[in-house]
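Here the complex is missing one protein chain, while the rest keep their positions.
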Amino acid sequence: MARNELILTDVTKRFGGLTAVDALSFKVEEGQIYGIIGPNGAGKTTVFNCITGIYKSEEGLVNWRGEEIRGMTPYQIVDRGIVRTFQTIRLFGQMSVAENIMSGRHIKSTQSWWHGIIPTPGKIKDELENWKKVEEQLDFFKLSEFAATPVGSLPYGIQRRVEIARAMAVEPTLLILDEPAAGLNDKETLELLETIFKIRDKGVTVLLIEHDMDMVMEVTDYLTVINFGKKIAEGTPEDIQKNPAVIEAYLGSEDDDDE
Amino acid sequence: MDTFLQQLANGLTIGSMFALVALGYTMVYGVMRLINFAHGDMVAASAFVGLTIYTQVMGQATSLVAVIVIFLLTALVMAVVGIILERLAYRPLREAPRLSAVVSALGASLVIQNGIMLIWGPRMRIFPELVPQIYWDFDGVVISMIQVIILVLSLFLMVALYLFVEKTRIGAAIRASSIDQDAARLMGINVNSVIALIFIIGSSLGAVGGLFIGLYYRGITFNMGWQYGLYAFIAAILGGIGNIPGAMLGGMLLGLFNAFIAGYVSSTWADAFTFILLILILIVRPTGILGERVAEKV
Partner (left out) sequence: MKELQKFAYPIFFVVMAILPHLLDDRWQAVAITFLIFAVVALSQDIILGKSGMFNMGQALFFGMGAYTTAILNNEYGWSIIATIPLAIIIPALFGILLAGPIVHLRGDYLLVVTIGFNIVFVQVLQNNLGGITGGPNGIFGLDSLRFLNFDLTSQISVYYFAFVVLLLTLWVMHNLAGSKPGRALHYLREDQLAAESIGINTRVYKIFAFGLGAGIAGLAGTVYATQYSAVSPEAFEFIQSVLFFSIVLVGGSSVPGVLIGVFVMFVLPEIFREFATWRYFIFGFAMIAAMILRPRGIWPATFGKIPKFLIKENNHGA
């Protein structure tokens, strides 16, 4: 029985002459809240893109639950229990909150292509079950009042919640959050923190990129610090805070780097 | 060998005309991401405008000076029409979804096409003999003066355009606007002027192309723009949309290919083969032969 662990080994991603990720290795254990931090442009989102199938790294191994997922397409990786959110929030703008979250149920739905043409009792049942799951997420993320609202018209903070709700609707084993606190005010960031803990309590492993240092120190169990695509340190938040290499990398930018 | 050389000559001639027209498409697409479906009809209109300038303005004179004046006046008229077209049908849709502008372009195409029909009638008109009908016979391969003029003038215009876009400051403004309109604006480039300019250039080149079509084929009809425009657009895509040398290359290749298929295989299958070639090229090389020159937002 393979453990729910994500193991990167010597992952390298190049864009032409630029090495964005350089022989990066780290391991995310089941149930952790794992953080990837580093100065701007360090390659953090690129690493995430390599894990989730948007890029294929040139070298290295990406192992999830004992299976090599490097080179798979994004939807195949979602099928294996890894779901991500985006730094810039990529929701389906014209559609309502509920419909956006429903997209997270796509991979769980048992309908086939012909159900788009002819309804069967099985399809009707499947629809109902999945909308009920959407309701669960709406309740969990306190989005019920916005169920029918077009997502594009909502404030940024609420859109963030919708994106995470959408990801959670997939019932992931590993949730990858790319700068979830970006653009949030202090109160919203606090709520986000609590939400992440609640998500972990549900048994989901969390891997996140964040710039907000206060939040990172509060919420993560373990960190890897990247600069120029290379790992410069790893350890618990307390260790990292005292690490000289990390301090140097962040020289002058130890404060919040709000977008 | 005769047929080969003959088709080569024909192909280069037709290709030059395709290239001139293709440039109009590619420049507009490069900056505005818009397929100017009305361009083909503008080209057709040029032939008719040229015809009228010849009969009404120049009193049917065919001296070299007169011919040059006809070309210049036609280009001027079409440039003005191009500006009007842009203002009326495209500028209001700058912020709209891209496909809306496509439909507007289709509407403009209808307007121009039927405008031609309303003014000049639905029947075919004969384009005047502005160029002396001189032929040279090289051992069975016939080349006309018209072909030589088309080839030489087209080449000259294409090289001039290339140098203009690559080497001048205004050309740099055009290239910048093709890559990123907003960034260009922030750099102080007046994108509206750039767009007006590309419509002027594109329409003028199209006008020359239209006059060449009149000279070469002699018979002109109000709806010849559609088919021709489509081919020219294919040529632009073939070479890489937004890419000026690409449009030139695409035009030439398309002309050559069309001529060879018509000469060697069958003229009734010429269209089909041309499009199959296009489809295969796009499947294998989706960005065209020379690669597209538009930035993609990943």
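Going in written order, the chains are labelled A and B, and every chain counts its residues from 1.
Just so it is clear, contacts are C-beta pairs under 8 Å (C-beta built on N, C-alpha and C of every residue); 3 or more make two chains touch, one makes a residue touch a chain.
Please read all numbers here as calculations on a predicted model, not as lab measurements.
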Kindly state which of the options B:G59, B:P97 or B:G188 is in contact with the chain not pictured.
B:P97
From the listed residues A:K13, A:K44, A:R70 or A:R166, report the one that touches the chain absent from this view.
A:R166
For a quick check of understanding: of A:I107, A:M217 or A:I232, which residue touches the chain that isn't displayed?
A:I107
Quick one: say which of A:L6, A:A98 or A:V246 touches the chain that got left out.
A:A98
Residues belonging to subunit B that touch the chain removed from view
29, 33, 35, 88-89, 92-93, 96-104, 106-115, 117-118, 226, 230, 233-234, 237, 241, 268-269, 271-272, 275-276, 278-279, 282-283, 286, 296
Counting contacts across the full complex, list the positions on subunit A that touch the omitted chain.
52, 54, 73-75, 78-79, 83-84, 86, 90-96, 98-99, 102-104, 106-107, 109, 111, 113, 115-119, 123, 126-128, 131, 134-135, 138, 144-150, 166-167, 170
